[in-house]
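Right after this comes subunit A.
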Amino acid sequence: MDTIVVALLNGLIYGLLLFMISSGLTLIFGMMGILNFAHASFYMLGAYLAFAATRIFGFWGGIVIGTLGVALIGLICERTLLRHVRRHGHVQELLLTFGLSFAFEELVKVFFGPYAVSYPVPESLRFAAFSIGAVQYPFFRVLIGATAIAMFAAIFCLLRFTRIGLVVRAAVLNPDMVRALGYNVSAIFSGMFAVGAGLAGLAGAMGGAYYTTNPNMATELGVIVFVVVVVGGLGSLSGALIASLIIGVLVNAVVYVDTTFGDLLAKIGVVSAETARTLLNVPIANTAGVLPFLLMLLVLMIRPQGIAGDERV
Partner candidate 1 sequence: MLDVANLHAAYGHVKVLNGVTFQVPDATIATILGRNGSGRSSTCKAVMGLLPPSRGAVRIGGRDLAGLPAHEVARAGIAYVPEDRQIFRNLSVEENMILGMKAGRSGKPSWTLDELYDVFPRLRERRNVKAGFLSGGEQQMLTLFRSVLGNPDVILIDEPTEGLAPKVVEALAETILEMKRRGLAILLLEQKLAMVMRLTDRVFVMGRGEIVFSGSVEAFQADDEIRRAWLEVS
Partner candidate 2 sequence: MNANTLKLEGVAKTFGVVRVLEAIDLDIRQGERHALIGPNGAGKSTLFNLISGAFAPTSGVIALNGTSIGGLVPHALNRAGLGRSFQITHVFDRLTVRENILLAVMGRFGKRWSLMRIGPVWARIAEETDRLIAGANLAAQAEKRAADLAYSEQRAVEICMTVGTGASVILLDEPTAGMSREETRHIIEFIRRMTEGRTLVMVEHDMDVVFTLADRVSVLVNGRILVTGTPAEIRSDPRVREAYLGDGEH
């Protein structure tokens, strides 16, 4: 019982971290239609900036600087680069961010070298929030989860209760018309992009401390955030949340499955027990890493608009 609760909790918190990273991506895609390949790089930059700032400003200072710094980087990227390719369409934007992700990863190595850096959660935050049976549940995990939830609430309110969400959504398809109605579209776009990047920066500043901070962290996470966003439904915030949680719980739960694909299929009667033991002898527990891709493929085939995405008009 305790194990199940802990497993579920672990899955949920990991899911929330995934949401933290992918919320910015969802926001930028849903609002501006930019599929930002460099988003995971913003996550990485957040971690590195926070790491660099921690030495001077302490842990919390690092978190703040990581978040704001990446927001600023996002702002600069939007103003100096993305803005100029927008008129060539989304594919060009996608390519640009693809190039940026490439450059950012190398840039980090220029400054911080190819190894992981030492950016740990401070001793003062390493305590148990509560315990479930024998398991002391770490406070920092809870903090990550809480931040993600707060983030969701904040973005939700921003989009729901202010006109900004409407303006941005409208401006994606008809920027000129929105301008003609009196809105400063370019300022709003820049701001939105900065917020999206800042969210990734915050996730990086926290995730980098809890997990690791190394030059490959963007590549390792890059694809999975896309999976989250696609499964959730491109541009849907609540979809991203649901997808994050599903993926989080799934990859955590599958570890506990003590059977192989072969056995499973044999049990259903699809293949013979012989085949099961020889050809398909892959323990399901080993597939945690590829499960999200299977899930994505499945979702794309069955419900291409994702869990909560609507069919765009």
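The rule is simple: a contact is a pair of C-beta atoms (placed from the backbone, for glycine too) under 8 Å apart; a residue touches a chain by one contact, two chains touch by 3 or more; residues count from 1.
The set was built so that all candidates are chains of the complex that A comes from, given by their letters.
Small disclaimer: the values here were computed from a predicted structure and weren't measured.
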So subunit A is shown by itself and the numbered options are 1 or 2; which of them touches it within this complex? 1
Give the list of subunit A residues in touch with candidate 1 in this complex. 163, 166-167, 169-170, 172-174, 176-185, 312-313
